[in-house]
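The structure under discussion appears below in the form of C-alpha coordinates.
Note that this is a trimmed complex: some chains were dropped, and none of the rest were shifted.
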Amino acid sequence: MRDVISILDFSKNYILDIFEHTDEFLEGKFRPRLDNKIIAMAFFEPSTRTALSFSSAALALGAKVLGFSSEESLSVSKGENLADTIRMLENYSDCIVMRHKFDGAAKFAAEIASKPVINAGDGKREHPTQTMIDIYTVYKTFGSIEGLTFGFFGDLRYARTVNSMLKALTLFNPKMVYLISPQPLRVRSEILEGLNYPYREVSDIREVIGEIDVLYVTRIQRERFLDEDEYEKVKESYKVDVKTVEGMRKDAIILHPLPRVSEIDRRIDSMPQAKYFLQASYATPLRSVLLHEVVEGD
Amino acid sequence: MRDVISILDFSKNYILDIFEHTDEFLEGKFRPRLDNKIIAMAFFEPSTRTALSFSSAALALGAKVLGFSSEESLSVSKGENLADTIRMLENYSDCIVMRHKFDGAAKFAAEIASKPVINAGDGKREHPTQTMIDIYTVYKTFGSIEGLTFGFFGDLRYARTVNSMLKALTLFNPKMVYLISPQPLRVRSEILEGLNYPYREVSDIREVIGEIDVLYVTRIQRERFLDEDEYEKVKESYKVDVKTVEGMRKDAIILHPLPRVSEIDRRIDSMPQAKYFLQASYATPLRSVLLHEVVEGD
(Lines give C-alpha, C1' and ligand atoms only; values in the text may rest on other atoms or scores of the structure.)
Protein backbone atom coordinates (compact mmCIF):
# COMPACT_ATOMS: atom_id res chain seq x y z
CA MET A 1 0.00 0.00 0.00
CA ARG A 2 1.89 2.98 -1.28
CA ASP A 3 -0.86 5.41 -2.24
CA VAL A 4 -1.52 8.47 -0.07
CA ILE A 5 -5.26 9.06 -0.30
CA SER A 6 -6.57 9.65 3.22
CA ILE A 7 -4.70 10.49 6.39
CA LEU A 8 -6.52 7.52 7.93
CA ASP A 9 -4.71 5.15 5.58
CA PHE A 10 -1.74 5.61 7.91
CA SER A 11 -1.08 4.31 11.38
CA LYS A 12 0.17 6.56 14.12
CA ASN A 13 3.52 4.81 13.96
CA TYR A 14 3.85 5.34 10.22
CA ILE A 15 3.16 9.04 10.65
CA LEU A 16 5.67 9.32 13.49
CA ASP A 17 8.24 7.53 11.32
CA ILE A 18 7.69 10.12 8.60
CA PHE A 19 8.18 12.84 11.22
CA GLU A 20 11.46 11.34 12.45
CA HIS A 21 12.72 11.08 8.90
CA THR A 22 11.71 14.70 8.32
CA ASP A 23 13.68 15.69 11.43
CA GLU A 24 16.71 13.87 10.05
CA PHE A 25 16.15 15.36 6.59
CA LEU A 26 16.11 18.88 8.06
CA GLU A 27 19.29 18.13 10.03
CA GLY A 28 21.00 16.78 6.89
CA LYS A 29 21.30 13.30 8.38
CA PHE A 30 18.87 11.68 5.96
CA ARG A 31 19.59 12.29 2.28
CA PRO A 32 17.03 10.37 0.23
CA ARG A 33 17.39 10.36 -3.56
CA LEU A 34 14.98 9.77 -6.40
CA ASP A 35 17.38 10.25 -9.28
CA ASN A 36 15.95 9.20 -12.64
CA LYS A 37 12.41 9.14 -11.30
CA ILE A 38 9.70 11.28 -12.85
CA ILE A 39 6.94 12.73 -10.69
CA ALA A 40 3.74 13.85 -12.43
CA MET A 41 1.97 16.90 -11.04
CA ALA A 42 -1.58 16.22 -12.18
CA PHE A 43 -3.41 19.35 -11.09
CA PHE A 44 -6.86 19.05 -12.63
CA GLU A 45 -7.71 22.03 -10.41
CA PRO A 46 -5.17 24.85 -10.14
CA SER A 47 -3.17 25.16 -6.92
CA THR A 48 0.13 26.81 -7.63
CA ARG A 49 1.24 26.71 -4.00
CA THR A 50 0.73 22.96 -3.56
CA ALA A 51 2.11 22.17 -7.02
CA LEU A 52 5.25 24.24 -6.37
CA SER A 53 5.75 22.65 -2.97
CA PHE A 54 5.54 19.10 -4.35
CA SER A 55 7.71 20.08 -7.31
CA SER A 56 10.35 21.56 -5.03
CA ALA A 57 10.17 18.43 -2.85
CA ALA A 58 10.68 16.18 -5.87
CA LEU A 59 13.48 18.27 -7.38
CA ALA A 60 15.30 18.31 -4.04
CA LEU A 61 15.50 14.51 -4.31
CA GLY A 62 16.97 14.68 -7.80
CA ALA A 63 13.70 13.55 -9.37
CA LYS A 64 12.29 15.19 -12.48
CA VAL A 65 8.90 16.82 -12.67
CA LEU A 66 6.29 17.19 -15.38
CA GLY A 67 2.57 17.82 -15.40
CA PHE A 68 -0.22 20.26 -15.90
CA SER A 69 -1.85 22.94 -13.81
CA SER A 70 -5.47 22.92 -14.96
CA GLU A 71 -7.99 20.78 -16.72
CA GLU A 72 -8.38 23.21 -19.58
CA SER A 73 -5.46 22.14 -21.75
CA LEU A 74 -6.24 18.52 -21.08
CA SER A 75 -8.01 15.93 -23.21
CA VAL A 76 -10.55 15.73 -20.41
CA SER A 77 -11.96 18.83 -22.04
CA LYS A 78 -12.33 16.85 -25.27
CA GLY A 79 -14.39 14.30 -23.38
CA GLU A 80 -11.72 11.81 -22.27
CA ASN A 81 -12.68 9.94 -19.12
CA LEU A 82 -10.53 10.23 -16.01
CA ALA A 83 -9.49 6.56 -16.13
CA ASP A 84 -7.90 7.02 -19.57
CA THR A 85 -6.17 10.21 -18.43
CA ILE A 86 -4.70 8.38 -15.45
CA ARG A 87 -3.50 5.54 -17.70
CA MET A 88 -1.78 8.17 -19.84
CA LEU A 89 -0.05 9.74 -16.85
CA GLU A 90 1.21 6.34 -15.71
CA ASN A 91 3.11 5.98 -18.95
CA TYR A 92 4.96 9.20 -18.31
CA SER A 93 5.82 9.03 -14.64
CA ASP A 94 6.74 6.97 -11.58
CA CYS A 95 4.27 8.66 -9.21
CA ILE A 96 1.17 10.81 -9.70
CA VAL A 97 0.54 13.77 -7.37
CA MET A 98 -3.07 14.69 -8.01
CA ARG A 99 -5.39 17.58 -7.19
CA HIS A 100 -8.97 17.28 -8.37
CA LYS A 101 -12.18 19.13 -7.70
CA PHE A 102 -14.25 15.98 -7.13
CA ASP A 103 -14.47 14.17 -3.80
CA GLY A 104 -12.92 10.74 -4.18
CA ALA A 105 -11.07 11.43 -7.43
CA ALA A 106 -7.70 10.46 -5.92
CA LYS A 107 -9.06 7.15 -4.63
CA PHE A 108 -10.49 6.39 -8.06
CA ALA A 109 -7.15 7.22 -9.69
CA ALA A 110 -5.28 5.00 -7.24
CA GLU A 111 -7.53 2.09 -8.18
CA ILE A 112 -6.72 2.55 -11.87
CA ALA A 113 -3.01 3.27 -11.56
CA SER A 114 -0.29 0.75 -10.86
CA LYS A 115 2.01 3.66 -9.95
CA PRO A 116 1.56 5.34 -6.56
CA VAL A 117 -0.95 8.19 -6.33
CA ILE A 118 -0.66 11.01 -3.80
CA ASN A 119 -3.81 12.96 -3.04
CA ALA A 120 -2.97 16.66 -3.11
CA GLY A 121 -6.57 17.60 -2.38
CA ASP A 122 -9.80 16.07 -3.65
CA GLY A 123 -12.87 18.27 -3.53
CA LYS A 124 -13.83 19.17 0.01
CA ARG A 125 -12.71 15.78 1.27
CA GLU A 126 -9.03 15.44 2.16
CA HIS A 127 -5.55 16.86 1.79
CA PRO A 128 -3.50 14.30 3.70
CA THR A 129 0.01 15.69 3.12
CA GLN A 130 -1.09 19.12 4.35
CA THR A 131 -2.38 17.40 7.47
CA MET A 132 0.95 15.68 8.02
CA ILE A 133 2.65 19.07 7.76
CA ASP A 134 0.14 20.56 10.20
CA ILE A 135 0.60 17.81 12.75
CA TYR A 136 4.36 17.86 12.25
CA THR A 137 4.36 21.53 13.26
CA VAL A 138 2.51 20.60 16.46
CA TYR A 139 4.97 17.76 17.06
CA LYS A 140 7.96 20.08 16.55
CA THR A 141 6.54 22.73 18.88
CA PHE A 142 5.22 20.62 21.73
CA GLY A 143 7.42 17.52 21.32
CA SER A 144 4.24 15.43 21.24
CA ILE A 145 0.74 15.59 19.79
CA GLU A 146 -1.10 13.81 22.64
CA GLY A 147 -3.28 15.52 25.25
CA LEU A 148 -3.49 18.94 23.63
CA THR A 149 -6.48 21.23 23.22
CA PHE A 150 -7.19 22.26 19.63
CA GLY A 151 -9.38 25.01 18.29
CA PHE A 152 -10.47 24.96 14.64
CA PHE A 153 -11.58 28.38 13.52
CA GLY A 154 -13.32 29.54 10.36
CA ASP A 155 -14.68 27.40 7.55
CA LEU A 156 -14.98 23.92 9.01
CA ARG A 157 -17.40 22.67 6.38
CA TYR A 158 -15.58 23.02 3.08
CA ALA A 159 -11.96 23.25 4.18
CA ARG A 160 -10.51 19.82 3.37
CA THR A 161 -7.50 20.56 5.54
CA VAL A 162 -9.82 20.71 8.56
CA ASN A 163 -11.54 17.47 7.55
CA SER A 164 -8.19 15.71 7.20
CA MET A 165 -6.88 17.13 10.47
CA LEU A 166 -9.99 16.20 12.46
CA LYS A 167 -9.63 12.64 11.19
CA ALA A 168 -5.94 12.59 11.98
CA LEU A 169 -6.53 13.63 15.57
CA THR A 170 -8.41 10.35 16.15
CA LEU A 171 -4.90 8.85 16.32
CA PHE A 172 -3.56 11.29 18.89
CA ASN A 173 -5.96 11.52 21.88
CA PRO A 174 -6.56 15.26 22.04
CA LYS A 175 -7.77 16.56 25.39
CA MET A 176 -10.46 18.68 23.74
CA VAL A 177 -11.27 20.02 20.28
CA TYR A 178 -13.24 23.25 19.89
CA LEU A 179 -14.99 23.69 16.55
CA ILE A 180 -15.44 27.43 16.19
CA SER A 181 -17.39 28.45 13.11
CA PRO A 182 -20.46 30.27 11.91
CA GLN A 183 -23.57 28.08 11.74
CA PRO A 184 -23.52 27.49 7.97
CA LEU A 185 -19.86 26.45 8.02
CA ARG A 186 -20.01 23.86 10.80
CA VAL A 187 -18.27 20.51 10.43
CA ARG A 188 -20.33 18.05 8.37
CA SER A 189 -22.09 15.38 10.40
CA GLU A 190 -20.36 12.47 8.66
CA ILE A 191 -17.05 13.84 9.85
CA LEU A 192 -18.27 14.38 13.41
CA GLU A 193 -19.53 10.80 13.52
CA GLY A 194 -16.02 9.48 13.01
CA LEU A 195 -14.45 11.36 15.91
CA ASN A 196 -13.31 9.44 19.02
CA TYR A 197 -12.37 12.42 21.20
CA PRO A 198 -14.19 15.15 23.09
CA TYR A 199 -15.24 18.11 20.96
CA ARG A 200 -17.58 21.06 21.28
CA GLU A 201 -19.07 23.34 18.65
CA VAL A 202 -18.66 26.99 19.55
CA SER A 203 -19.69 30.22 17.84
CA ASP A 204 -17.63 32.76 19.74
CA ILE A 205 -13.88 32.19 19.95
CA ARG A 206 -13.64 34.35 23.10
CA GLU A 207 -15.39 31.64 25.14
CA VAL A 208 -12.54 29.17 24.68
CA ILE A 209 -9.47 31.06 23.53
CA GLY A 210 -7.70 30.76 26.89
CA GLU A 211 -7.78 26.97 26.85
CA ILE A 212 -6.44 26.38 23.36
CA ASP A 213 -2.93 25.02 22.68
CA VAL A 214 -3.26 24.89 18.89
CA LEU A 215 -5.50 27.35 17.05
CA TYR A 216 -5.99 26.16 13.49
CA VAL A 217 -7.34 28.97 11.33
CA THR A 218 -8.76 28.53 7.86
CA ARG A 219 -9.72 30.99 5.25
CA ILE A 220 -13.43 31.48 4.73
CA GLN A 221 -13.51 31.13 0.99
CA ARG A 222 -15.55 33.54 -1.01
CA GLU A 223 -16.20 30.87 -3.62
CA ARG A 224 -18.15 28.79 -1.08
CA PHE A 225 -20.82 31.46 -0.70
CA LEU A 226 -23.62 32.02 -3.16
CA ASP A 227 -24.50 35.22 -1.32
CA GLU A 228 -21.80 37.89 -1.29
CA ASP A 229 -23.43 39.71 1.67
CA GLU A 230 -23.38 36.63 3.83
CA TYR A 231 -19.73 36.14 2.99
CA GLU A 232 -18.83 39.66 4.00
CA LYS A 233 -20.70 39.38 7.31
CA VAL A 234 -19.12 36.07 8.27
CA LYS A 235 -15.67 37.12 7.14
CA GLU A 236 -15.65 40.08 9.49
CA SER A 237 -16.56 38.08 12.59
CA TYR A 238 -14.06 35.28 12.01
CA LYS A 239 -10.80 37.14 12.12
CA VAL A 240 -7.86 36.60 14.41
CA ASP A 241 -6.71 40.01 15.60
CA VAL A 242 -4.19 41.19 18.19
CA LYS A 243 -6.89 41.10 20.89
CA THR A 244 -7.57 37.43 20.12
CA VAL A 245 -3.91 36.54 20.50
CA GLU A 246 -3.60 38.50 23.74
CA GLY A 247 -6.27 36.17 25.11
CA MET A 248 -4.21 33.10 24.21
CA ARG A 249 -1.79 31.20 26.38
CA LYS A 250 1.81 32.30 25.91
CA ASP A 251 2.92 28.90 24.62
CA ALA A 252 -0.11 28.39 22.36
CA ILE A 253 0.42 28.35 18.61
CA ILE A 254 -1.55 29.57 15.60
CA LEU A 255 -1.52 27.42 12.46
CA HIS A 256 -2.94 28.22 9.03
CA PRO A 257 -2.61 26.17 5.82
CA LEU A 258 -2.22 29.40 3.82
CA PRO A 259 -2.92 31.37 1.72
CA ARG A 260 -4.06 33.80 4.35
CA VAL A 261 -6.16 36.76 3.26
CA SER A 262 -7.55 38.92 6.04
CA GLU A 263 -8.53 36.22 8.54
CA ILE A 264 -5.26 36.73 10.43
CA ASP A 265 -4.18 40.31 11.03
CA ARG A 266 -0.68 40.83 9.65
CA ARG A 267 0.48 42.43 12.90
CA ILE A 268 0.26 38.95 14.42
CA ASP A 269 2.98 37.63 12.08
CA SER A 270 5.68 38.82 14.46
CA MET A 271 4.01 37.54 17.64
CA PRO A 272 5.48 34.35 19.16
CA GLN A 273 2.25 32.36 18.72
CA ALA A 274 2.32 32.82 14.95
CA LYS A 275 3.70 29.56 13.54
CA TYR A 276 2.05 29.53 10.11
CA PHE A 277 5.19 30.54 8.23
CA LEU A 278 7.20 27.94 10.14
CA GLN A 279 4.46 25.44 9.29
CA ALA A 280 4.74 26.42 5.60
CA SER A 281 8.50 25.91 5.74
CA TYR A 282 7.97 22.26 6.72
CA ALA A 283 5.87 21.52 3.62
CA THR A 284 8.67 20.82 1.19
CA PRO A 285 10.96 18.72 3.44
CA LEU A 286 8.08 16.57 4.70
CA ARG A 287 6.85 16.04 1.15
CA SER A 288 10.37 15.08 0.06
CA VAL A 289 10.45 12.40 2.75
CA LEU A 290 6.98 11.18 1.85
CA LEU A 291 7.64 11.12 -1.91
CA HIS A 292 10.75 9.05 -1.30
CA GLU A 293 8.86 6.70 0.99
CA VAL A 294 6.05 6.29 -1.53
CA VAL A 295 8.23 5.76 -4.59
CA GLU A 296 11.10 3.79 -3.06
CA GLY A 297 9.54 2.56 0.19
CA ASP A 298 10.04 -1.08 1.04
CA MET B 1 19.08 15.51 -42.15
CA ARG B 2 18.06 15.48 -38.54
CA ASP B 3 14.65 17.13 -38.60
CA VAL B 4 11.53 15.01 -38.18
CA ILE B 5 8.88 16.70 -40.29
CA SER B 6 7.12 14.04 -42.35
CA ILE B 7 7.11 10.30 -41.97
CA LEU B 8 8.15 10.16 -45.63
CA ASP B 9 11.44 11.86 -44.76
CA PHE B 10 12.51 8.44 -43.48
CA SER B 11 13.43 5.28 -45.29
CA LYS B 12 11.98 1.95 -44.29
CA ASN B 13 15.38 0.94 -42.95
CA TYR B 14 15.69 4.04 -40.80
CA ILE B 15 12.29 3.37 -39.28
CA LEU B 16 13.16 -0.28 -38.64
CA ASP B 17 16.41 0.85 -37.00
CA ILE B 18 14.42 3.10 -34.66
CA PHE B 19 12.18 0.12 -33.87
CA GLU B 20 15.14 -2.12 -33.04
CA HIS B 21 16.61 0.54 -30.81
CA THR B 22 13.24 0.91 -29.10
CA ASP B 23 13.16 -2.86 -28.53
CA GLU B 24 16.60 -2.63 -26.94
CA PHE B 25 15.59 0.44 -24.94
CA LEU B 26 12.57 -1.39 -23.52
CA GLU B 27 14.77 -4.38 -22.65
CA GLY B 28 17.30 -2.12 -20.93
CA LYS B 29 20.04 -3.02 -23.42
CA PHE B 30 20.22 0.45 -24.99
CA ARG B 31 20.69 3.30 -22.55
CA PRO B 32 20.99 6.53 -24.55
CA ARG B 33 21.75 9.75 -22.65
CA LEU B 34 21.20 13.41 -23.43
CA ASP B 35 22.65 14.87 -20.25
CA ASN B 36 23.11 18.64 -20.39
CA LYS B 37 20.87 18.96 -23.43
CA ILE B 38 17.77 21.16 -23.34
CA ILE B 39 14.69 20.18 -25.31
CA ALA B 40 12.15 22.92 -26.07
CA MET B 41 8.50 21.95 -26.08
CA ALA B 42 7.10 24.59 -28.42
CA PHE B 43 3.38 23.90 -28.29
CA PHE B 44 1.78 26.78 -30.17
CA GLU B 45 -1.40 24.70 -29.95
CA PRO B 46 -2.15 22.93 -26.67
CA SER B 47 -1.69 19.16 -26.51
CA THR B 48 -0.93 18.11 -22.97
CA ARG B 49 -0.71 14.43 -23.85
CA THR B 50 1.89 14.85 -26.59
CA ALA B 51 3.83 17.45 -24.61
CA LEU B 52 3.97 15.22 -21.53
CA SER B 53 5.03 12.23 -23.60
CA PHE B 54 7.91 14.10 -25.24
CA SER B 55 8.85 15.67 -21.89
CA SER B 56 8.93 12.28 -20.22
CA ALA B 57 10.98 10.91 -23.13
CA ALA B 58 13.50 13.75 -22.80
CA LEU B 59 13.71 13.56 -19.00
CA ALA B 60 14.29 9.79 -19.19
CA LEU B 61 17.46 10.56 -21.19
CA GLY B 62 18.70 13.01 -18.56
CA ALA B 63 17.86 15.99 -20.77
CA LYS B 64 16.17 19.10 -19.42
CA VAL B 65 12.90 20.46 -20.70
CA LEU B 66 11.44 23.92 -21.09
CA GLY B 67 8.74 25.42 -23.25
CA PHE B 68 5.21 26.66 -23.49
CA SER B 69 1.83 25.08 -23.95
CA SER B 70 -0.13 27.65 -25.94
CA GLU B 71 0.32 30.63 -28.16
CA GLU B 72 -1.43 32.96 -25.75
CA SER B 73 1.45 33.80 -23.46
CA LEU B 74 3.77 34.15 -26.41
CA SER B 75 5.08 37.20 -28.22
CA VAL B 76 3.34 35.82 -31.30
CA SER B 77 0.27 37.39 -29.73
CA LYS B 78 2.08 40.73 -29.74
CA GLY B 79 2.63 40.32 -33.46
CA GLU B 80 6.02 38.59 -33.59
CA ASN B 81 6.49 36.49 -36.71
CA LEU B 82 7.10 32.76 -36.41
CA ALA B 83 10.63 33.01 -37.79
CA ASP B 84 11.71 35.32 -34.94
CA THR B 85 10.03 33.06 -32.38
CA ILE B 86 11.94 30.06 -33.75
CA ARG B 87 15.21 32.01 -33.63
CA MET B 88 14.46 32.77 -29.98
CA LEU B 89 13.81 29.11 -29.17
CA GLU B 90 17.08 28.10 -30.80
CA ASN B 91 18.95 30.25 -28.31
CA TYR B 92 17.40 28.37 -25.43
CA SER B 93 17.53 24.76 -26.55
CA ASP B 94 19.26 21.96 -28.46
CA CYS B 95 16.12 20.64 -30.16
CA ILE B 96 12.65 22.05 -30.80
CA VAL B 97 9.59 19.80 -30.49
CA MET B 98 6.82 21.75 -32.15
CA ARG B 99 3.05 21.55 -32.38
CA HIS B 100 1.31 24.18 -34.50
CA LYS B 101 -2.15 24.65 -35.90
CA PHE B 102 -0.96 25.54 -39.39
CA ASP B 103 -0.12 22.95 -42.04
CA GLY B 104 3.56 23.16 -42.86
CA ALA B 105 4.59 25.16 -39.78
CA ALA B 106 7.13 22.54 -38.70
CA LYS B 107 8.77 22.49 -42.13
CA PHE B 108 9.00 26.27 -42.08
CA ALA B 109 10.57 26.17 -38.61
CA ALA B 110 13.08 23.53 -39.71
CA GLU B 111 14.19 25.79 -42.56
CA ILE B 112 14.83 28.66 -40.12
CA ALA B 113 16.41 26.70 -37.30
CA SER B 114 19.92 25.31 -37.23
CA LYS B 115 18.85 23.06 -34.34
CA PRO B 116 16.77 19.96 -35.12
CA VAL B 117 12.99 20.38 -35.25
CA ILE B 118 10.56 17.55 -34.49
CA ASN B 119 7.04 17.91 -35.81
CA ALA B 120 4.62 17.04 -33.02
CA GLY B 121 1.63 17.78 -35.24
CA ASP B 122 1.11 20.53 -37.81
CA GLY B 123 -2.46 21.38 -38.66
CA LYS B 124 -4.26 18.50 -40.33
CA ARG B 125 -1.07 17.44 -42.10
CA GLU B 126 1.24 15.12 -40.16
CA HIS B 127 2.24 13.75 -36.79
CA PRO B 128 5.20 11.57 -37.73
CA THR B 129 6.26 10.39 -34.27
CA GLN B 130 2.72 9.20 -33.52
CA THR B 131 2.87 7.25 -36.76
CA MET B 132 6.13 5.61 -35.73
CA ILE B 133 4.48 4.59 -32.47
CA ASP B 134 1.46 3.25 -34.35
CA ILE B 135 3.55 1.21 -36.77
CA TYR B 136 5.81 0.06 -33.96
CA THR B 137 2.76 -1.43 -32.24
CA VAL B 138 1.94 -3.34 -35.45
CA TYR B 139 5.56 -4.48 -35.68
CA LYS B 140 5.56 -5.67 -32.04
CA THR B 141 2.28 -7.55 -32.47
CA PHE B 142 2.77 -9.20 -35.86
CA GLY B 143 6.58 -9.26 -36.00
CA SER B 144 6.36 -7.51 -39.36
CA ILE B 145 4.36 -4.75 -41.03
CA GLU B 146 4.29 -6.22 -44.56
CA GLY B 147 1.29 -7.89 -46.18
CA LEU B 148 -1.34 -6.92 -43.60
CA THR B 149 -4.85 -5.62 -44.12
CA PHE B 150 -5.59 -2.29 -42.46
CA GLY B 151 -8.87 -0.58 -41.74
CA PHE B 152 -8.95 3.14 -40.93
CA PHE B 153 -12.16 4.06 -39.21
CA GLY B 154 -13.65 7.42 -38.34
CA ASP B 155 -12.37 10.84 -39.34
CA LEU B 156 -9.99 10.22 -42.23
CA ARG B 157 -10.06 13.78 -43.47
CA TYR B 158 -8.79 15.90 -40.62
CA ALA B 159 -6.98 13.35 -38.45
CA ARG B 160 -3.29 14.00 -39.12
CA THR B 161 -2.41 10.66 -37.56
CA VAL B 162 -4.33 8.94 -40.37
CA ASN B 163 -2.64 11.07 -43.01
CA SER B 164 0.78 10.23 -41.62
CA MET B 165 -0.02 6.55 -41.29
CA LEU B 166 -1.42 6.25 -44.83
CA LYS B 167 1.79 7.80 -46.13
CA ALA B 168 3.92 5.53 -43.97
CA LEU B 169 2.22 2.42 -45.33
CA THR B 170 3.62 3.21 -48.78
CA LEU B 171 6.87 1.81 -47.35
CA PHE B 172 5.36 -1.45 -46.11
CA ASN B 173 3.32 -3.13 -48.89
CA PRO B 174 -0.01 -3.60 -47.18
CA LYS B 175 -2.24 -6.29 -48.71
CA MET B 176 -5.28 -3.99 -48.57
CA VAL B 177 -6.33 -0.78 -46.83
CA TYR B 178 -9.99 -0.09 -46.11
CA LEU B 179 -10.88 3.55 -45.61
CA ILE B 180 -14.07 3.47 -43.56
CA SER B 181 -15.60 6.87 -42.98
CA PRO B 182 -18.69 8.97 -43.51
CA GLN B 183 -18.78 10.79 -46.83
CA PRO B 184 -17.73 14.25 -45.50
CA LEU B 185 -14.75 12.79 -43.64
CA ARG B 186 -13.17 10.80 -46.46
CA VAL B 187 -9.44 10.92 -47.08
CA ARG B 188 -8.43 13.99 -49.04
CA SER B 189 -7.65 13.37 -52.69
CA GLU B 190 -4.07 14.65 -52.48
CA ILE B 191 -3.36 11.94 -49.92
CA LEU B 192 -5.02 9.23 -51.98
CA GLU B 193 -2.95 10.22 -54.99
CA GLY B 194 0.25 9.38 -53.15
CA LEU B 195 -0.72 5.83 -52.21
CA ASN B 196 1.02 2.89 -53.91
CA TYR B 197 -1.08 0.07 -52.45
CA PRO B 198 -4.61 -1.27 -52.92
CA TYR B 199 -7.26 0.60 -50.97
CA ARG B 200 -11.03 0.86 -50.96
CA GLU B 201 -13.35 3.47 -49.51
CA VAL B 202 -16.12 1.92 -47.46
CA SER B 203 -19.05 3.36 -45.54
CA ASP B 204 -20.10 0.39 -43.45
CA ILE B 205 -17.48 -1.32 -41.32
CA ARG B 206 -19.48 -4.56 -41.25
CA GLU B 207 -18.67 -5.20 -44.91
CA VAL B 208 -14.95 -5.61 -44.24
CA ILE B 209 -14.45 -6.18 -40.52
CA GLY B 210 -13.65 -9.89 -40.91
CA GLU B 211 -10.70 -9.20 -43.22
CA ILE B 212 -8.93 -6.59 -41.13
CA ASP B 213 -5.68 -7.26 -39.24
CA VAL B 214 -5.22 -3.72 -37.89
CA LEU B 215 -8.24 -1.53 -37.18
CA TYR B 216 -7.07 2.05 -36.67
CA VAL B 217 -9.81 4.10 -35.01
CA THR B 218 -9.80 7.88 -34.75
CA ARG B 219 -11.97 10.21 -32.84
CA ILE B 220 -14.46 12.16 -34.87
CA GLN B 221 -13.72 15.60 -33.52
CA ARG B 222 -16.56 17.88 -32.66
CA GLU B 223 -14.48 20.90 -33.57
CA ARG B 224 -14.31 19.79 -37.23
CA PHE B 225 -18.07 20.17 -37.66
CA LEU B 226 -19.82 23.44 -38.20
CA ASP B 227 -23.15 21.67 -37.71
CA GLU B 228 -23.67 20.06 -34.29
CA ASP B 229 -26.50 17.86 -35.59
CA GLU B 230 -24.35 16.37 -38.30
CA TYR B 231 -21.65 15.66 -35.73
CA GLU B 232 -24.06 13.83 -33.47
CA LYS B 233 -25.42 11.72 -36.35
CA VAL B 234 -21.99 10.69 -37.60
CA LYS B 235 -20.61 10.08 -34.14
CA GLU B 236 -23.28 7.52 -33.40
CA SER B 237 -22.66 5.46 -36.52
CA TYR B 238 -18.89 5.35 -36.19
CA LYS B 239 -18.43 3.57 -32.92
CA VAL B 240 -16.58 0.37 -32.20
CA ASP B 241 -18.78 -1.73 -29.93
CA VAL B 242 -18.60 -5.28 -28.64
CA LYS B 243 -20.51 -6.52 -31.69
CA THR B 244 -17.89 -4.97 -33.99
CA VAL B 245 -15.08 -6.72 -32.17
CA GLU B 246 -16.90 -10.03 -32.22
CA GLY B 247 -16.84 -9.77 -36.01
CA MET B 248 -13.05 -9.34 -36.02
CA ARG B 249 -10.43 -12.02 -36.43
CA LYS B 250 -9.11 -13.31 -33.13
CA ASP B 251 -5.56 -12.10 -33.81
CA ALA B 252 -6.62 -8.71 -35.19
CA ILE B 253 -5.74 -5.59 -33.23
CA ILE B 254 -7.44 -2.27 -32.55
CA LEU B 255 -5.28 0.85 -32.43
CA HIS B 256 -6.26 4.38 -31.45
CA PRO B 257 -3.97 7.41 -31.03
CA LEU B 258 -6.01 8.53 -27.98
CA PRO B 259 -7.70 10.38 -26.40
CA ARG B 260 -10.67 8.13 -26.89
CA VAL B 261 -14.10 9.51 -26.12
CA SER B 262 -17.04 7.30 -27.01
CA GLU B 263 -15.84 5.93 -30.35
CA ILE B 264 -14.58 2.77 -28.63
CA ASP B 265 -16.85 1.21 -26.04
CA ARG B 266 -14.99 0.85 -22.75
CA ARG B 267 -16.04 -2.79 -22.43
CA ILE B 268 -13.64 -3.49 -25.29
CA ASP B 269 -10.66 -2.36 -23.21
CA SER B 270 -10.33 -5.81 -21.68
CA MET B 271 -10.76 -7.72 -24.96
CA PRO B 272 -7.59 -9.19 -26.48
CA GLN B 273 -7.88 -7.11 -29.67
CA ALA B 274 -7.65 -3.84 -27.72
CA LYS B 275 -4.04 -2.68 -28.09
CA TYR B 276 -4.48 1.09 -27.73
CA PHE B 277 -3.16 1.27 -24.19
CA LEU B 278 -0.18 -0.89 -25.17
CA GLN B 279 0.30 1.44 -28.14
CA ALA B 280 0.21 4.44 -25.79
CA SER B 281 2.82 2.79 -23.58
CA TYR B 282 5.26 2.72 -26.51
CA ALA B 283 5.05 6.50 -27.04
CA THR B 284 7.62 7.58 -24.50
CA PRO B 285 10.31 4.93 -25.14
CA LEU B 286 10.12 5.38 -28.91
CA ARG B 287 10.32 9.15 -28.54
CA SER B 288 13.32 8.76 -26.23
CA VAL B 289 15.11 6.76 -28.92
CA LEU B 290 14.14 9.24 -31.62
CA LEU B 291 15.13 12.31 -29.57
CA HIS B 292 18.52 10.77 -28.93
CA GLU B 293 18.94 9.91 -32.60
CA VAL B 294 17.94 13.42 -33.67
CA VAL B 295 20.11 15.30 -31.18
CA GLU B 296 23.14 13.02 -31.03
CA GLY B 297 22.71 10.95 -34.20
CA ASP B 298 25.75 10.47 -36.39
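A and B label the chains in the order they appear, each numbered from 1.
Here, contacts are C-beta pairs under 8 Å (C-beta built on N, C-alpha and C of every residue); 3 or more make two chains touch, one makes a residue touch a chain.
All values reported here derive from a predicted model rather than from experimental measurement.
Visitor: Tell me how many copies the full complex contains, given that 2 of them appear here.
Guide: Whole-complex copy count for this file comes out at 3.
Rule of thumb we're sticking to: only the chains that are shown with their structure count from here on.
Visitor: Using CA atoms for the superposition, what rotation angle relates chain A to chain B, in steps of 5 degrees?
Guide: 120
Visitor: Return the distance between the CA-based centres of chain A and chain B, expressed in whole Å.
Guide: So the centroids are 40 Å from each other.
Visitor: Across the complex, what residues on chain B touch chain A?
Guide: Listed in rising order, the residues are 46, 48-49, 52-53, 55-56, 59-60, 62, 65, 69-70, 219, 221-222, 258-262, 266, 277, 280-281, 283-284.
Visitor: Going by the contact rule set out above, which residues of chain A touch chain B in the complex?
Guide: 36, 38, 40, 64, 66-68, 73-75, 78-81, 84-85, 87-89, 91-93
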